[in-house]
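The complex appears here minus one protein chain, its other protein chains still in place.
Naming follows writing order (A, B and C), and every chain is counted from residue 1.
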Amino acid sequence: MLTEQELIHYSRHIILPQIDEAGQEKIKQSKVLVVGMGGLGAPVAMYLAAAGVGHLYIADHDQVERSNLQRQIIHNLNSIGQNKVDSAQSTLKALNPWIQVTSIKQKLGDQELDDLLSKVDAVIDCCDNFKTRFAINRAAVKHQKPLVSGAAIRFEGQLAVFNYTDQSPCYQCLYQPDIQLDENCFDQGVLSPVVGTIGTLQATEALKIITAAGQVADGRLLIYDALNGDFRKIKVTKDANCAICGA
Amino acid sequence: MLTEQELIHYSRHIILPQIDEAGQEKIKQSKVLVVGMGGLGAPVAMYLAAAGVGHLYIADHDQVERSNLQRQIIHNLNSIGQNKVDSAQSTLKALNPWIQVTSIKQKLGDQELDDLLSKVDAVIDCCDNFKTRFAINRAAVKHQKPLVSGAAIRFEGQLAVFNYTDQSPCYQCLYQPDIQLDENCFDQGVLSPVVGTIGTLQATEALKIITAAGQVADGRLLIYDALNGDFRKIKVTKDANCAICGA
Amino acid sequence: MINVLFFAKYREQLNMDSLQLDADFSSVQSVIEALKNKGDTWHQVFTQSGLMIAVNQQMAKLNSPLKDGDEVAFFPPVTGG
Partner (left out) sequence: MINVLFFAKYREQLNMDSLQLDADFSSVQSVIEALKNKGDTWHQVFTQSGLMIAVNQQMAKLNSPLKDGDEVAFFPPVTGG
């Protein structure tokens, strides 16, 4: 049951016929893991907190550095040197007192992800390296939980939902595990609001998964090119021989 | 000149060849007006502040209400009852100490907009009604300043850049001033991160205008439908008989 | 033949994202008249204020002429922020 203050807080959701009070209640009951409290994780966690996701698990083992503040709007000057999850947690609690936030400070390996995926309804991948991306995917497939994947660098972003149904592709149907690339923002840079666009699109897909509003954008990859303001959709199909999700 | 601390703060921009130190210096020298500190204005102001826009003018005559917190991530629990511009200003100053923020608390009419547009390099329209949107456009055309226009409601958003060059359409080339519609989030609702997506796209266009990186998305309207994750582009041409920007 | 697309709120209200009209239409206005006759919801959608129109991905008006094979898209105005 939503309290009277919650009904006011969420009134702009509840008036949407596709959400309604029942949908907001589902959002309140939901548990979501956000891996990475950097450029993507900042808007994902802030919007999911504002939107009322009842229990947010946030994971990051890094500390806030000055160069993060150019785009990681969940942190601020007072956060420099703090653990990212601690800084994030104070911002999130100030945005919404009705939600629970659990911080995970360690690096996530297969075991930690296995444990976490057993607890949540969905995982949002906001991390910055392929190794963790593949590990998150393995755990999501094992526990049959939807994975909302975002990535951004330079002026580019990508978005996809994996593992939404049995018929959906998984991350490894799209990306080969032998890929030799880990471009990061340190080497390559990133335009500040580009991470915001991909992160907010991830938050939107997460809310659609939780509430069953609209059509979840699975089975496709969205490519965003900020330099010419272009969005493209590429169809992604399940790979029957996928080592992770194949039969 | 950027100080040593600023060079660190903005290092992820400076490494981008399309931005470089010269581009970051342009961002520092720029003055941008953001009209509205609500759902769109929140991410616009936060990302432009983080990105280093040297002087932000933020305008809103409203106070923060609890129902704003579902999506207006620049405000928080402590902001309830405060003027939106005051709440926004403290968030922005905590994100970036190197920028100047000027708050405008009154409702903007033609005279105030005329004065403001004479001072800034671009205006970002994040307001919630057609009357103000047409007034902003009139002032932007008069002062030949680019207008980055965003709008969002329900699961829908629109984005366009007007008045970028002599050949660009203005807002009134697209929208007729006799339009009888002011749907707002109070009546219609809005999914929380949808305003974030449109706002971050507005911030990106603003940074492209300031730095001349990439191709500014003028002469077209981007339509976003969050329910099916669809983006569409519609070409918009200058109306030679436009009452505002026509010859 | 005209391909008709519905975006955003209109797509939701009509519960349909596209349809094909197998006839000749001289202008956008004549397409709208044909759609209005399809039922109450259709009539309601196509009498709303501010209806926006694109022909072949370019903004158009009620009196914009059409030719065989054109794509006509309808979408709502948005003012919220």
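Definition applied: contacts are C-beta pairs under 8 Å (C-beta built on N, C-alpha and C of every residue); 3 or more make two chains touch, one makes a residue touch a chain.
None of the values given here were measured: they were computed from a predicted structure.
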Shown chains contacted by the missing chain are A
In the whole complex, of A:27, A:40 or A:245, the residue touching the missing chain would be A:40
Sole touch to the unshown chain from A:52, A:157 or A:214: residue A:157
Contacting the left-out chain: of A:135, A:148 or A:236, that is A:236
Missing-chain contacts on chain A, rising order, are 36, 38-41, 125-130, 133, 150-158, 174-176, 179-185, 188, 190, 195, 221, 223, 225, 227-228, 230, 232-237
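Please note the rule applied: only the chains that are shown with their structure count from here on.
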Most remote chain w.r.t. Chain C, using mean C-alpha positions, is A
So, in whole Å, the Cα centroid of chain B is separated from that of chain C by 30
Rounded to the nearest Å, the gap separating the Cα centres of chain A and chain C is 36
When centres are defined as mean Cα positions, the distance from chain A to chain B in whole Å is 25
Each of the following residues of chain A touches two or more other chains, namely none
Going by residue number, chain C touches two or more other chains at none
